Each structure stands twice: as structure tokens, then as C-alpha cells.
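Complex shown without one protein chain; remaining protein chains in place.
Chain IDs A and B follow the sequence of writing; residue 1 opens each chain.
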Amino acid sequence: MTDAILEQTLNGLMMGSIYVLVALGMVLIYGVMQVVNFAHGVLFTAGGYLAHFFYTRVLDSYPLAILLSMVSLAAIGIAIERGIFRPLSGNLRNQVIASLGLILAIENLLVALWGPNALQFKVPTTEMLVSVGELRFSVHHLGIIVITLAMVALLGLFLKFTRFGTAIRATSQSREAAMVVGIPVERVHWSTFAIGTMLAALGGALIGPLFLVFPQMGDVPLVKGLAGILLGGMGSVPGAVVGGMIIGVVESVSTLYLPTDYRDSIAFLAMVAILLARPQGIFGVRMRGED
Amino acid sequence: MPRAVTGILLLALLAVLVAMPRIAAGEPYVLHVLVLCFVYAIPAVGLNLMLGYTGLVSLGHMAFAGIGAYAAAVMMVDARFGFWSSLALATLAAGAAGVAIGVVCLRFRSHFFMIVTLAFGLVLHSVMNNWDEVTRGAAGFGGIPRPSPIELLGERFSFAPLANFYYLALAAAVVVFALQRLVVRSDIGRVLAAIRQDERLARARGVNALLYKTAVFALGSAIAGFGGVLQVSFLRVAAPASFSLAESINSVLIVIVGGAGSLAGPALGALLFVALPEYLRVASEWRFVIFGVMLVAITLFAPRGLAGVAADLCRRIGGKPPVERP
Partner (left out) sequence: MTRLVVRDLRKRYGGIAALAGIALEIERPGIYGLIGPNGAGKTTLFDIIAGGIAPDSGEVLLDGRSVTGLPSHRMAALGVARTFQECRILLEETCLDNLLFAAQRKDFVATLGQFLSRSQAARRAQRAEAMRLLQLVRLEDYAEVPAANLSFGQRRLLEIVSTFITAPSLFLLDEPASGVNPALLETLSDFIRTMYAERPSVFFLVEHNMEFIMSLAGDIIVMHQGAVLERGTPQAVQASPRVVEAYLG
């Protein structure tokens, strides 16, 4: 039995890593721009499709395909921020509605270009196995966890110790104060968006080989990522990491006790529970009265 | 537009719609498309009250239509209830779900409401797909009957024929649109508009925003449920795909492009996004790419949608200045 729990825990860490990648991007964007980017799901999906495209049509290197996909999505992200989110800045409702339009357009564009059926994404790392005690996992599974942790560390160092990272933190605390100090707030906005989309693309590119590449593949990670952010605390970066991992692990372990069909409900129940019990999340600060 | 003119135009429209079964006698397809139009316009009215008038962005609206649809299906097929009681109960069930969700998340900032409705929609869709014993799973819940026949003027009126169901759908749509107007033009409507424009100000002026928001969310969800029951009774089958995230986004599309916060918006939107595509039959995916781009464009350049553009045009013709958007 403990073997099963260990196996599911590792599975959970892997899925949790994917959720963390999605959550990190969204929490950064939320912190800096006060916007929940609901289009993050389709950007994740697009990352998967582009990685698949680059790998099967252009290069033969999975890592390079991932990189190219991330760079492409960064460019798309910047275009979205400047063309859509910036003009609508200050109007959350319209920003969200516009992102719904993006979801429609991008998801169906992918269907129009690649068809409605799922694509197989075969990479060598899914075949190579590694032993952890009595269990065996593919290099891909463990790689996802390692890469995500590396990304989290990199991001943490970047935010804490570089000048631009500090600018991002400053802007997310107070836009006005940041402007007063001379921080190029507009540049912070689009770079943060680019970082966010790159992380989403990475997530899509990493999960593709495991669960196929299909047009709705980003829907569920979007919600799980949001659940992770809610759990960790709306504006908190460490919260996004912890929250995402918790959701992943709890989900996976729950499959030992509940029918697998309902594992997606765990994230929703977690959301409801957090809102009822501790709305500011694990790392959040108590919210001030009204508005 | 002067009241009299709008009134006359509406009556004319109504007359045409009532006469449609005779006008389109040889082409049942026209009636079929119009029924679909009405059946999609009804949930859109619910969303318009929520989103257009009160500013609540629900990202899982069609899940509530699904609650109505599946609740009615189970009641009619498994529990052998009659259609009309199932319709009433299913509508209430959808409304109750709205209250439950609203109570959880409406007291926080709007982000939470959007996130929770999104998650709720996805979970419900997953339940519809997986809970085979009750919902019959991904294959869909078939065998849903048309409304039970009623006694009208001494005659037995069955809803199996298309034309008869058409009248029912038309009547339902008229009732729902009338309800929308009643709410919007009332004191409640003014409060909802205030909540949308500046909730903090509304509260300072005595509005219990949480209560009003929950009430309108429950009403909008109930209306969605009502539309859901009609939809599956018409098609005789309930399928999870009709209540997916994509469909919820579609309902937002209908409301926003049609004109959020306008009485005619849901009708214009349904006409544009339900009737027109049925006629044009452009390749399905590109159609939605275009719709997505339209939604983005409307939000950027014409946030009041088609109805807003039409209203501005009328104001210009009437010599009045256009309403400035703050």
C-alpha cells in the first residue's frame, strides 16, 4: 500500500508541477496587472501544439522544440498584452471578456490548423525509465518535476536579486509608487506577460508527450492552476507553488480512495473550502473589509 | 427611440413571428432554426441580467442550463414526472445552484466569482460526462419527451409537431424577455445598474450589494435552467457537449456582441450566432475563430455591442449627441 501511495505522490508532484507552471504565470500577471488571464489555458495548449510542430517538422531535438515554443509564445504573449490588455487596462470585466474571445479564436485556430483529433507526441524521455526504490518512473515524469523546481528557483532568484525582478515586485505592490520611482511600468507589464506565457508554453510542451496534444488540453490545467493560486493566496508567488503542488498531490493520492472520474472535482472542492474557511489563502494577508 | 415607434415595431415583429409557421409553411427548417434561436436566447437573457446589467462575469453560465436540462431529464424519464412540473422544478434547481455558488463567492472581489463559475462549469461538465448511472455519460441522455399535451380551447394541443413546439418556444421567449424588461425598468434594475457602475458607491447609498447580486445570479441561472429544459425537450436528447465551457463562452459572445445591458441584445446575439451560422454553413472551426476575433474587437472598439451601435445610430438620426462612455 505504501508503494501505491509513494507512486501516486510522485505522480501528484509531477501533475502538481504542471499546475505550478500555469499558476506561476498567472500569479505574476495578476500581481503586476491585477488581471486574471483566463486565456492562459489556450496559451498552454498552443505551447503544446507548437512544441509538437517544432519537434516533428523542424528540428529533431525535444529541448530545442520546447525552447522555440516558449519563445514563440512569449512573442504572442507580448502582442496580446499590448494589443488587448493594455488598451483595456483598468476595466477588469472587459479584459476578461476579451480573453474569452482569445480562447475562442485560438482554440479554434488550432482545430482549424491541426484538426479536432488528438496528436501523438512521442519523445525519447517517455521511454527511458529510472528506478526509485521499488518503483520505476520515466525520465520524463521526473524531468517535469526537476525542470519545474529549477524554473521556480530561477524565477525566485530573478525576482529577488536582479534589478528587473525587483522592478516587477515593486510594480505588483504599487503601480503608482513604481512609476514615481522611475520604473518603466509598461515594460514591466509586457515582460511579465511574456514570462507568464513562456511558463504556460513550457507546461504544455512538457505534458504533451504524456497525455497527447489536443485542443482542450489547457482547460483543466487552467482551473487547477487557479485552484492552486486560490489555495496559496491570490498574489503570492510561493503560494502558487505550494498551492499547485498540494492540488496535484491530493488529487493523485485521492485516486486510491475515490473513483478516478471525479478527481477533477477535488480542485473545485478545494476552492470552495478555501473560500469558506480562509479566503486569503495559505500565504495571503487578511483582506480589508469592503473593496 | 420614441416609445410609440418601438412599441409598433415590436408588435409587428411579434405578428411576423406568430405567423411564421404559415409564412414558412413549406420550409420546416426555418422554424427549426427559429426554435433554436429562441432556446439559446433564453439563457442569454439570464446572462444579460447578470453580466450586462449587473456586471457579474459568469464563466460557467451554460452549466446552469445543463442543471435544468439534466434535472428535468431525470425527473421525466426516470422518475416519471410530467413535463410541466419537471420544468418548474428543474428551473428552481438551477436557481438554487445559483444561490449556492453565489453565497460562496459573491462576497469577495469579482475575480473569485469568475474563477469559481469557471471551475463549476468544468466540474459539472465532467460530472455529466462521467456519472453514467444518472446522466448516461458522454453518449447523452436520450428519450426526453416533448412537453405533455395541453387542453387549449377545448382542443388537445400536442407539442410533437414542430409548429406547435415553435409556438411554445416563442411564448417562452416572450415571457422571458418581458420579465427582463420588468426587472430592468424597475427600482431593482436601477440598483443593479448602480452595482455594475460603482459597487462601493451603491453600498454607500444603502444597497446590500451581496443580496442583490446573489438574487440576480439566482434569477439568471434559473432562466438558464428554464432554457436548458426547453432545449433538451426540443431535441429530445441532453448531451454534455451542449453545456461545456465552449458553450458558456458562446453565451457570453451572444450577450456581448448582441449588446450587453440592452433589452434587445440577447435576441440580436442569438440571431447572429445561432440563426446565421445555420444558414451560412461556413466551416465550423473558422467560424469560431472569426467569432473569437469579433468578441475581442467588440470589447476593444464597441463595448456596447450591436444594440449599442444601433442605439447610437438612432441618437445621431434624432440629432442628439452620442452617450459618452466614461
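The rule is short, and it goes like this: a residue touches a chain if its C-beta (ideal position, glycine included) is under 8 Å from a C-beta of that chain, and two chains touch if they have at least 3 such contacts.
Because the structure is predicted, anything quoted here is derived from the model rather than measured.
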Given B:L182, B:A241, B:A297 or B:L313, the one touching the chain that is not displayed: B:L182
Among B:Y212, B:F243, B:F273 or B:F291, residue touching the chain not depicted: B:Y212
Hidden partner chain, touching residue among B:S85, B:S148 or B:Q197: B:Q197
Subunit B, residues in touch with the chain not shown (by the definition above): 182, 186-188, 190-191, 193-194, 197-198, 200-201, 203-209, 211-212, 215, 323-326
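Everything below uses one rule, namely that only the chains that are shown with their structure count from here on.
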Contact set on subunit A toward subunit B in their complex: 30, 36, 38, 84, 87-88, 92-94, 96-98, 100-109, 111-112, 116, 219-220, 222-223, 226-227, 230, 234, 261-262, 264-265, 267-268, 271-272, 275-276, 279, 287, 290-291
Partner subunit A, residues of subunit B touching it in the complex: 55, 57, 59, 104-105, 108-112, 114-116, 118-120, 122-123, 126-127, 130-131, 199-200, 203, 245-246, 249, 252-253, 256, 283, 285-289, 291-297, 299-300, 303
